[in-house]
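As C-alpha cells, the structure follows; a few thoughts come after it.
Only a single protein chain was left out; the remaining protein chains are all shown in position.
As written, the chain order gives the labels A and B, with residue 1 at the start of each chain.
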Amino acid sequence: MTDKPSQKAPHVGLFATCLVDLFRPGVGFAAIKLLEDAGCTVSVPQSQTCCGQPAYNSGDRRDAAAIAKTVIAAFEAYDFVVVPSGSCGGTIKKHYPGLLGDDREWGARAEALSAKTHELISFLTDILGVAAVSARFDGSVTYHDSCSGLREMGIEAQPRALLETVDGLTIREMADADVCCGFGGTFCVKYPELSNAIVEKKTEAIAASGADTVLAGDLGCLMNMAGKLQRQGRPIKARHVAEVLAGMTDMPAIGESE
Amino acid sequence: MRITAPAFKENAQNALTDLHLQRALEHVEAGFIHKRAKVVAALPEFDALRDAARDIKNHTLEHLDLYLEAYEKAATKAGGQVHWAETGGDARAIILDICRKAGAKTITKGKSMVSEEININDFLAENGIEPVETDLGEYIIQLRGEPPSHIIAPAVHLTKDQVEADFRRVHTHLDAARDLSESTSLLAEARGVLRDKFLAADVGMTGANFLVAETGTSVIVTNEGNGDLTQVLPRVHIVIASIEKVVPTLEDVSTLLRVLARSATGQDMTVYNTFSTGPRRPGDPDGPEEYHVVILDNGRTAMLGNEFHDMLRCIRCGACMNHCPVYHAIGGHAYGTPYVGPMGAVLAPALFGLDEAANLPNASTFCGRCESVCPMRIPLPKLLRHWREKEFERGLAPATQRWGLGVWAYFAQHPRLYRLSTRLAIGALGWLGKKKGRFRALPLAGGWTRHRDLPAPSSRTFIDQIRDREQ
Partner (left out) sequence: MSGRETVLGKVRRALAVSGAEAERKAAVDERLANPVAGLIPERGQLEGAARVDLFCKMAEAVQAGVTRVASSDDVPEAIAKFLRQNNLPAEIRLGADDRLAGLPWEKTPNLTRKSGPSDGRDLTGVSHALGGVAETGTLVLHSGSDNPTTLNFLPDTHIVVVAADDIAGDYETVWQRIRTIFGKGVMPRTVNWVTGPSRSADIEQTLLLGAHGPRALQIIVIGGTA
C-alpha cells in the first residue's frame, strides 16, 4: 500500500466507517485487498471518523452537517471514495448534497464528493469491471440485502455475481432477503422490543435457508443478525461479504472468539 | 378515536405479546405483498405510471386553490352543495346540520378515513343519530368499538374466530345455533344484517378517493359495493373529502386509478369505481335527492408548500404499511392514530401535533421499503426524518438520547480526540471480550444486549492498525 498514486491506477480513499474501524478492522483490510487486486491505489485518511448518519437520522442536522464537512475535507482529494457499507456510502452519496445544499460552497463540494463515492462491491463490479475474484470458501452462504445498499445504492446483483465466482461456495437464498433486519441504527436501542421482533423473523429466514454463513454488506446489520443468532444459540456464522470475496475468512466470524 | 400515540412503546409491547394479533398479522404479508408484486410485474408500464401519477398530483397541489374553485363551480353547477370546513369540528357541525335538516335517525357510511380522522361516528351518536359502518371490516370494528388498524383493511388485526364471537354477541336476533365457522357464513350474515340498514337509512355518507375539478365529480373505490348502496339508496348523500383529493380531469383520475388498485390490493382494478356528480336528475328512477360535499382542511395546509408537501400526494393505498417491517410486527393500533404505518407516522404529527405523535416518526428503521412501493413516489423516510428534525429543534427528544448523540457528534468532528478515546474504549472492550468474542451484557448497552449478544471489538481500531503499518 502506498500513498503515491501511479499515473493510471485510480486513487481510492477508503472510508472504513466507524463500525468497521471500531469493531471489525478485518473488513477494512479485506476492502483494501479487493481494491488493490483490482488495480487501485488505496489510502486510508487518518482523520476519518463517522459519516454522521446517527446525528442526521436523529434530526440533528447541524451536527450532521459539521461531520459531513469533516468527511468532505478528508476525502475530496481522491479519485474515488469507497465505503464497505451501503448505508454509510448512501449517507455520503445520497444525503450530503441535500444536507449541505443551503451552503453554496459546501453544497458544491458535497455534490462533487457524492459523484465519486461508491459502495465497495458495486464499485468493484460497476466501475472497475471486476467480474470474478480469486478466493475460496468451503461452505454455503445466504446473502442479506441491507436496506440502504439495496434501495439507495442499487446493490443486489453485484455481490451475488461475485460470490458465484468464489471456489467452493454455494449460495442459498433466504426468503425475504430484501426485508430489513431491524437494526436501523439508533432504532435498535430506542425501540429494542420492536427491533427484536424484526430480527427474529430475519434469523428465522436465515436458518430456514440452510446456509451455514450469513453475509451482508453492512456491519450494523451483521452485528445485529450475528448477535441474535448467537443469543438464540444457532450455529450460523456472520461475515461481511468483502471478507469472503477477499478470501480472508481465516479471521473469526463476527462475535466469535479467536 | 382517542389518540394513544404518546403510549406507542407500551402499545407496541402489548401488540408483540398479543397472540391473536400476531396470527392475524401473518395475513398482511401473504395477502398484500405477493398480490401486488404479481400484478405489478404483469404491467410493464407500472413505474412510468407512478411517475405520471406523481406529476399529476404535483401539478394539482401547485394549483390547489384554483382546482378547488373549479371543482366547486362544476359540482355546484351539477346541483351539488359544497361546504368548506377548516377543522374537524367545522366538518362535524356541517354534517350534523345536514343530517338534522334531513330528519335523519340512521346514516349508513361507506369507508372513509377522513371520517375516522374527525371522529364523526361518536359525534353523531352523541347527537342521537346512529352511524352504521357498511364496509365489512369497518362494520366489524364498529361492533368492537375499535378504530381501524389499517387504512384499507380496517379489521386486518382480527382473526375469523374473533369476528364470529362478535357477531354472536351482537346479532342476538339470529338463531343461536347457526353455523358461523366459515368466513363465507360470516360474510353472508353481515350482508343480511346490513341490507336492511342500507334500505332504512335516511342519509348515506361516503369519503372520496378523488374529486374531479373538470366535472365536479366525487369518486369512490370499493370492492364490496357498500359505498354504492350507501350513496344510491338514502335521500341524502354526504361526501366528506380533504382538500388534497382534488385532481384536474377524468383522464388524470384514470392514471391514478391504474396505480391505486394495484398498489393497494394487488388488483388490476378495484371492483367498483363510482363517479358521482350531483343529485338525482329529472327522470332518474333512483339516486339521492340531495348531494353534499364537505371539503376539509384540518391541518393539510400546514403541510402544503413546505418540507412535508410531498405527503399530500398520498392516495391512501396502504402499500407503505403493507411493506413495513414495523407494521408487520405490531399492526396498526399501536400507532394510536387513525392513520398508521409509514404514511400515518408522517401524517399524525401534522394532524394531531408533534407532542402527541413524536414517537411515530422515530419508530422506523428507515429501511425505505415503503418509498420503494409508494405509487406516488412519496419519500416517506425523508419526511419522517424531517419530523425528527422538528423534534430535535424543539428539544422534544429524551435528554439521555440527545446527550449521547451530542457527545458522539462532538468526537466525530474532532478526529484526534476521537482516535484517542476510541483507542482507549476499544482497547478495553476488546480485552474484555477477547475470550468469548462477544458480550451477553454490557453496561449502557442494555437496549442491545437485552435481546442479542454484542460482538466484541478487536483490541485495536482499524485506523490505528493502518497507522502502525505505515510507520
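Please note the rule applied: contacts are C-beta pairs under 8 Å (C-beta built on N, C-alpha and C of every residue); 3 or more make two chains touch, one makes a residue touch a chain.
These numbers were taken from a predicted model, which means no experiment stands behind them.
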For the chain omitted from this view, which of the shown chains does it touch?
B
Which residue among B:Ala37, B:Ala125, B:Val271 or B:Leu444 touches the omitted chain?
B:Val271
Selected residue (touches chain absent from view) among B:Lys245, B:Arg258 or B:His292:
B:Arg258
Per the definition of touch given earlier, which of B:Asp18, B:Glu146, B:Glu214 or B:Glu307 contacts the omitted chain?
B:Glu214
Pick out which of B:Arg191, B:Arg416 or B:Arg469 touches the chain that's been left out of the picture.
B:Arg191
Subunit B, residues in touch with the chain not shown (by the definition above):
24, 27-28, 30-32, 43-45, 48-49, 52, 56, 59, 62-70, 72, 74, 78, 83-86, 90, 94, 134-137, 140, 153-156, 158-160, 163, 183-184, 186-188, 191, 194-195, 198-199, 213-217, 223-226, 228-229, 232-233, 243, 248-252, 254-255, 257-258, 265, 267-281, 283-287, 295, 297, 301-302, 304-306
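Everything that follows uses one rule, which is that only the chains that are shown with their structure count from here on.
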Just give me the whole-number Å value for how far the CA centre of subunit A lies from that of subunit B.
33
Seen from subunit B, its contact residues with subunit A in the complex are 9, 12-13, 16, 325-326, 328-330, 362-369, 371-372, 385, 387-393, 397, 401, 405-406, 408-413, 415, 418-419, 422, 425-426, 434-438, 440, 445-458, 460-463, 465-467, 469-470
Which of the residues in subunit A end up touching subunit B in this complex?
1, 16, 18, 20-29, 44, 46-50, 52, 54-61, 63-64, 66-67, 70, 74, 147-148, 151-152, 178-180, 182-199, 201, 223-224, 226-228, 230-231, 252, 254-258
